[in-house]
Each structure stands twice: as structure tokens, then as C-alpha cells.
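The other protein chains are all here in position, but one chain of the complex has been omitted.
Residue numbering begins at 1 within each chain, and the chains themselves are lettered A and B in the order written.
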Amino acid sequence: MVHLELNKICKGFDHPVIDRLSLKVDKGEFFVIVGPSGIGKTTLLRCIAGLEKLDEGEIFIEGDNVTNVPPYNRNVAMTFESYALYPHMTVFENIANPLKALKKEDSLIRSRVYEIAELLHIDGLLERKPHEISGGQKQRTALGRTLAAHPRVFLLDEPISHLDAKIRAELRTQFHTLEALREVSTVYVTHDYAEALSLGDRIGVMGNGGLVQIGTAHEIYEKPNSLFVAQHLGQPSINSLEIDLIEEAEKPSAIAGSLKLPVDLNHWEHLKRKNITKCTLGIRPQFVKVVNGDQSSEDNSLELNGMVEVYEALGAYGVMITSVVGQKLTVLTDPEDKYDHDENIKIRIDPSTFNYFDLNNGVNLIP
Amino acid sequence: MKEISKTDYPDWFLKKRTGKNLIVSPAIPWLMVGFPVLILIAIVIYPTIWMGYHAFQNTSMMSLFNNNFEYVGWSNFYNVMTSDRMHESIYRLIQYLLFGACLEVILGTILALILYEMIKNELLRIVLLILMVMPMMLPPSIVGVLWKFLLQAYNGAINHLLINLGFLDAMERIEWLGAEFALYSITIADVWQWTALPLLIVYSGRVSLPPAIYEAARVDGAPTWMVLKRITLPMLKEIIAIAFIIRFMDAYKFVDKIYVMTSGGPGQSTELPVFIAFQKGIREVEVGEAAAYAWIIFVFAALLITLFLKYLKNVLKAQAFA
Partner (left out) sequence: MTESNIKLIKIILLAFLLVWIVFTLFPLYFQLITSLKPVAEINAMVPTFWPETFRPGNYLGIFADPGSLKSLMDSLIVSISNTILSLLLGTLAGYALARYLKGIVGENLAFWILSNRMFPPVAVIIPMFFLFDATPWGTDSYVSLILLYLVFNLPLATWLMMVFFRDAPRELEEASYLDGYTPLKTFFKITLPLVFPGMISVAMLCWIFAWNEYLFANLLTGTTVKTFPVHIPSFTQGSQTLWNLVMAFSMVAMIPPVGMFIILRRYMVRGLSLGVVKG
């Protein structure tokens, strides 16, 4: 059941920011919007909240057309990146504010605030003022305030980006388990792609005024519909090489400088049909593996010699940049292996994991 | 991913109008501003027009009551612009603004910074601040009267103080309110009273500067004078400018102390432009000429304000609009 619907909305300031963006979010769905800084994610949230008036388009919440409804009547809640806690009120009063606006009785307000405070583990802080609590606690207070009055749509603007890793992990878990979110549609904005992948039921990648791709984490990761999406999702970033496509004796290859890579025949079908001779090749570092001597090779994979340029051990995995016949490739490595600068290694890549993008507009050439 | 270039802006963007919001209807802010503005208009524009009208007549107080005055064209303005009295008063005004308003701002700033930087004891600082601000709390007319009292040539405390301190002989007296010194005496009284305002403003500004920068400077080991020059003063630049503008605006239409201390005399040696207008209008009841005076002063004020505003606009844009 569609809970929140955006229909070709447009908003611009001194230049267009959101251009004919459409989106449908179901009840109980946790939709994450991800994209580089400055692209308009916050503006999008503000439009849904009613803090900005749309230049064109419509917004529907639970079927009601709220396009011209002011924010104080929309029953939408939002957390601000800066928390926006009222400095002259205590934590209790901050969380209670939306309930007071609805003129609920004091006893109801009190029980609800306690309920939320317990849920978010801030029940000990209720008498403190915002300047007396830490960042994580401020964040949870802001969260509590948005939850208090059972809004219909829940908007979260980079709610955990300013917190340290441990608290971020904790809050992420809470987002996963919060019952309240099952009743509403949530739109969550972040610039951290790992966070997006971990939290979202569906993810929308924002770029160029709209959502360039919408899908589950898996879909977007496996099948990015453009180079833009591919480059922004996935840590470390996808390898991209400009290649020429040639066919020698029925065997298609991708040439990048002196590097020659075979092209999977399934992909070649599509590429040949579109008469592509030049494009951008994308190889995810996850699919470039370092060969340890005794590993057996799979059928389609190719082994190449490479020399280590840079190696970073990052705890759960290692990132290595290796140069292969003049081209640099980023490789994801096992945490136990260590590599030295200028070390010679062998890497294995599987052409069926390649992605091909149009040279000019970056669109994925394989549907 | 290409950015949309300016030439491909979509239609809806080219057609859109700015300033719409869902929060309040657009009429409300205009109402909120409108009411006070209307009152100001009534109090200010009405007199302006009235004076504008009479500037072209040969009105005097009598003729106002009888309603008989004649159109005399630009002759009032001509008289004003060519009168030596006016020229000299302008010259004095410049003197007064330099040695009065400017000096007050400079002194106020220096004193505020000395007070803040060098007096570390909170209580002492507050006490000194209160003491230094007291002159501002008196009516300017009283301050004028007070200084007139002190500067009396024969019975005045100042002269006798100078004698006691040895700067003057027993029989010598300085004619503070005589033709030579009168303007300076008024300026001294003014500086005495109004240095307190820039002092208060700059001090308040200094108090509210973020301590983080100073801690960083301290960690970096920067010497005090460098901190002052490179950190404090630049950050206070806007506040000092605002203090200057506030002080300047008041000084420009300054009349109280002249009225009380010297009535423009002796002779006309302490007349400032606004005072002349005042004299003409109220004392000599040459309302027409007074109106011309007022208008010329007003036009000058408008020019000056425009200049100020350009500067202030940049200042405000930088910090408030951002």
C-alpha cells in the first residue's frame, strides 16, 4: 500500500535542484536516499516535510494531497542534521513538544515521553538541557521528538553522521528494530553508502536532480544502471577503465593501453548489437582476487601479473592498488595477507563480473 | 555525470516565481512591517513633506498662524547655501565629527579592549565598566549643564583644578566657553559622555567572541599583541563599524549640548548646521529658511546614509545573511 508518493516534483533556487522526481514508498518501508553532498537530498526531505514549497508536482501522504498543506498540518516528522533541539527546554520538554502541540493531557504526555526515552536509552537525561548532553544523546533526543506524536512519515536527515562509529552502529541496530517504524514510511538520507546498503529496504541514488536508480541494495550493487551509481556505491570504488572493443577471430577483447581483457560472450552480444567500439569498463575490486599459489582457477577467469603499488590494511579487509601492464587496479584482499610495495603478485579476474558503461553518458550498456 | 548546463534549464524552472512558502501567507510579513512603517511615515514623512513645502515659501511663525505666505522659489535654498554662517557651521561639524564621534569610537574601542584584556578580576571589571558607562546614563542636557558649571571661567572647578595643579597662574583663567574654545569645550563634554557607548558595544562584542580561537592561539604560542592585531580586531571590525554608525547618526543631528551650554555662541562660534536650522525655525521664526536648512541637511544625510549602507550591507551580508 503506497504510503508516500512524490509525483514529478520540481524545486529550484537559483538553479534547479530537484527535477521531476517521482517516488513511491510503502507503509513500513525504510527508504534510503543516498548521494554526494550538495546534490539536494536535504532539499528533497524539506519538500516532503513542507518546509519548501514545490515549484511543480504533487505529494501524497496516505492518499491525501498534501502539496499545499503547511508543515504544521502535515503530520510529518523530521530530524535535522543539526538536531535543532530547543535550547531553553529540557530533554523531556523537547520530546514532549509535538504532543503538547496536539494538546494531549499531561498524563498521556508523560507516559509517552518515558516510553520513548526508555526505548532510546535516554531516560536518565530527561531533566537536562540540550547543552548538557553529548552528541549521541542529542541525536537520540531529536529522534525521540520525531517519534513522539506518531507521525505518518518519518524523515531522517543524516541523523548519525556526526557520531562516532560505535554509537553509529548502535543506532543503526535500533533503526532496524524500532517497532514504531513499521507503521510509517521512513525516508532516510545519508551520504554514507555503507550505511545505505545496510539499512535500506530500498535505496534511491540521487543525482542530477532526480533519483537515478531505485532498487534494493543488492540490485543496485550488482546492476548499477550507470557509472555514476557504480562509482558511488561500494567501498572501495569501482575500477573504471576506458577501453576499446575489438573482435579477433570471434574472440572479443577489451583493450586498455597494453592491457587486454577478454569480454564475456553474453555481454558481447549486447555490445555488438549496439555497435559499441569504445566504452568504460567497470570492475569491482571485490571481484579482483589475489592468487595464492595453490588455488585452482575457475573456467572463465583470467590470470594476470601485477605489481603492488599501495597496500592498506583496514582491519576487516585490505585494499591494494596494483599496476597491471600499466593500468592501475584496486583489489580487495584478505585481512591476513600482507603485501609489500613493489611485490609481484598474480591476480585473477572473471569477465562475467564486468560492467560496461557508455563513454559519454555513463549508462550501463548491458540491460 | 554531467551537470545540467545553464542553457538547458527546464521549463518549469524558467517559469517559476520566487518567494512562495507554505508557512505564512505572503501578506502577513507585510502587515507586520507595515504597521510600524506607517507610523514612521506619519511621524517622519509628513514633516518632511511639510518642510519641503514651506522651504519654498517665505513663511515665518506669524504668517503660519495667519496662513499667509508666498512662494519664493529657490531663494531660501540660495540663501542657505551661500550663507557664510552655514559654511562655517559645516566646517565645525566636520571638526566635531572627527574629534567627537571618531575619537569616541577609537577611545571606546581602546578602553574596551584594555578593560577586557588587562583586568582579569571579574568583579573589578564589572565595577569599572559600570563606572565608565555612567556618563551615558545622564541626559545630554544635564551633561551640558554640568560641564557648563565646571567650565565656568571664574568659579569653575576645572580652572581652579588647573591652578592647583600648577598649569595656570593664580590669576589666569581659561575662557572655556569663550569664542576660542567653546566648540572644543562642547566636544570635550560630548566625548566625556558618549565614549561610553562604543565602549559598551565593543566590550560586549569582545565578550561574546568564541574562546576557542583564543585557546588555539595560546596553544600556538602567539604573543598578545599579535593576537590582538590578527584575531581580535578583525573579528570586531563589524561591531566597531556599527558602533561608529550609531554614534555618527546621533552626532549628526546633535543639538542638545549646544542648546544648553552656549546657545550657539558666543557669537555664532559653536553653531552646527542642525542647530542653525533649529535657531532659524524656533528662535528667529524664519520657518521657510529653517525648512530649507532642514532639507539640505536631510539630503546630505541621505547621501551619507547611502554610503554607510553600502558598507554596512557588505558587512551584514557577510555575517547575518549567510
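Observations on the model:
By our rule, a contact is a pair of C-beta atoms (placed from the backbone, for glycine too) under 8 Å apart; a residue touches a chain by one contact, two chains touch by 3 or more.
Everything quoted here is computed from the prediction, not taken from an experiment.
Although it is left out of the displayed model, the omitted chain contacts the following shown chains in the full complex: A, B. Check B:Met81, B:Ile94 or B:Ile114 against the missing chain and you find that the one touching it is B:Ile114.
Of A:His88, A:Arg273 or A:His341, it is A:His88 that touches the chain left out of the display.
Although one chain is not displayed, chain A still touches it through residues 49-51, 70-73, 75-78, 80, 82, 84-88, 97-98, 101-102, 145-146, 149. For chain B, the residues touching the absent chain in the complete assembly are 18-19, 23-24, 28-30, 32-33, 35-37, 39-40, 43-44, 46-48, 50-51, 64, 107, 110-111, 114-115, 118-119, 126, 128-142, 145-147, 149-150, 154-157, 160-161, 192, 200-201, 203-205, 207-210, 223-225, 235, 238-239, 242, 249-250, 252-253, 255-256, 259-260, 274, 277-278, 281-282, 287, 290-291, 294-295, 297-298, 301-302, 304-305, 309, 312-313, 319-321.
One rule holds for everything that comes next: only the chains that are shown with their structure count from here on.
The part of chain A that touches chain B in the complex is made up of residues 10, 12, 15-16, 19-20, 50-53, 55-56, 68-71, 207-209, 212, 226-228, 361-362.
Put simply, chain B touches chain A in their complex at residues 1-4, 6, 9-10, 12-13, 16, 20-23.
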